[in-house]
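The complex appears here minus one protein chain, its other protein chains still in place.
Our next item is subunit A:
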Amino acid sequence: MSDLIRLTAAELAARVADGSVSAVEVTEAHLARVDAVDEKVHAFLHVDREGALAQARAVDDRRAAGEPLGPLAGVPLALKDIFTTEGVPTTAGSRILEGWIPPYDATVTRRLKEAGVVILGKTNMDEFAMGSSTENSAYGPTGNPWDLTRVPGGSGGGSSAALAAFQAPLAIGTDTGGSVRQPAAVTGTVGVKPTYGGVSRYGMIAFSSSLDQAGPCARTVLDAALLHEVIGGHDPLDSTSIDAPVPPVVEAARNGTARGLRVGVIREFGGEGFQDGVMRRFGEAVELLTTLGAEVTEVSCPSFESALAAYYLIAPSECSSNLARFDAMRYGLRIGDDGARAADEVTSLTREAGFGAEVKRRIMLGTYALSSGYYDAYYGSAQKARTLVVRDFARAFSQVDVLVAPTTPTTAFAIGERADDPMAMYRADLCTIPVSLAGNAALSLPCGLAPEDGLPVGLQIIAPAMADDRLYRVGAAVETAFAARWGHSLLEEAPAL
């Protein structure tokens, strides 16, 4: 295995900048890794070999001309297939968009290109980001590099698997109810859901617009911070993007500390449904925070008990509306247009053929929750439950600086295990959903392997809205302390592929 693929993004960028390696060499090393392992992992839906090498050459040319390079110039990245990429296929994991070539770049895509980041290709995902395992992709599941018979989490399982399999040091995910944090937890990587509105949604195919948030994925806290700074910030093309500077995340990641920090442990996350090994590693992480000088207390957030239920009404409701755009008229698949059928029949036949089971379930659930006679009982009640979650966070953050919880109740489950049991699948998001409903920021980083199955466990750190830098300050301190204890990073324990 080439040494280049083991380096962090920060290290790679430094080597490209000082000329000890070219961006083309870095890109070729990662493309070779993709060629060697992706048949087994299936992290990528599309590898853009020529585009990646062209972008790398451009970085090398800029360096040769003496132009300044950004902090991630020449570093390869795996982009979730939910972001539009001009001239490169974008499917969102759905059959209904098979073969679609977007005519424009998402703001995230454009900012990556402007920063000289090398986009290797598009990663696998649950269809339209609906799922917690990547099994809902129309193009087949992705394997977890720790154990290929297990899921890499979802919806951004392709992005997290690409990191854990050393196919890319950086990736982008989107988090609606946990789709960045949960895959990070079960693959032993780092994933951040920024404050809602912190990263532009322009060109990010919409699932649930009041929840969807793009976020950085990496193998280290600093790399995630560097990527956060590249993609974050106000965008006039997204009216819900926050018009304020990006919190100082890189500065925070470079100066990790937990000294004097008030940390709240969320009492509601534990007990039935939580794997013993997950709770054990989580407990050790909390003890570690104490030894690092944090002041740890227990905090109660009783509304979190109904957050999962509220989410599975709000997200399907918004999705049933957002996915109405897939009508077989302007882009994507069209089925049954024989000259005799009317437009709405063609639409219905196309959506039947183009959407998978989970997307259909959620569209119907949302249609039901929004229908007259049921609206108040379901969607209306869920919006009130959302208010209670917001209030619990506000109360908690009047007492503590950050909250901590396990990212997921269990380690990676087996492919197929929950595939036809929607409620069991939904519970994978139990600990990540409250943050999504309230719109604040959270980070997941590895806190060890569960003793019973040897699979990664994630520690979730939660901060108030627009205090994303706190995540990185604490996360970097925890990461350094664990690395000192283990003598290496967790991913070095992953089996060879």
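Definition applied: contacts are C-beta pairs under 8 Å (C-beta built on N, C-alpha and C of every residue); 3 or more make two chains touch, one makes a residue touch a chain; residues count from 1.
To be clear about the criterion, contacts and distances are computed from a predicted model.
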| remark: In UniProt, the chain not displayed here, chosen among "Zinc protease", "Aspartyl/glutamyl-tRNA(Asn/Gln) amidotransferase subunit C", "ABC-type Fe3+-siderophore transport system, permease component" or "Decaprenylphospho-beta-D-erythro-pentofuranosid-2-ulose 2-reductase", goes by "Aspartyl/glutamyl-tRNA(Asn/Gln) amidotransferase subunit C"
| said: If I consider the whole complex, including the chain that's not displayed, which of A:59, A:77, A:106 or A:365 touches that chain? | reply: A:365
| From the list A:214, A:382 or A:419, which touches the chain that is not on show? | A:382
| message | Which parts of subunit A face the unshown chain closely enough to count as touching? | response | 100-104, 196-197, 210, 236, 239-240, 242, 303, 306, 309-310, 312-313, 320, 324, 327-334, 337, 339, 341-349, 351-352, 355, 357, 360-361, 363-365, 367-368, 371, 377-378, 380-388, 390, 422-423, 426, 437-440, 465
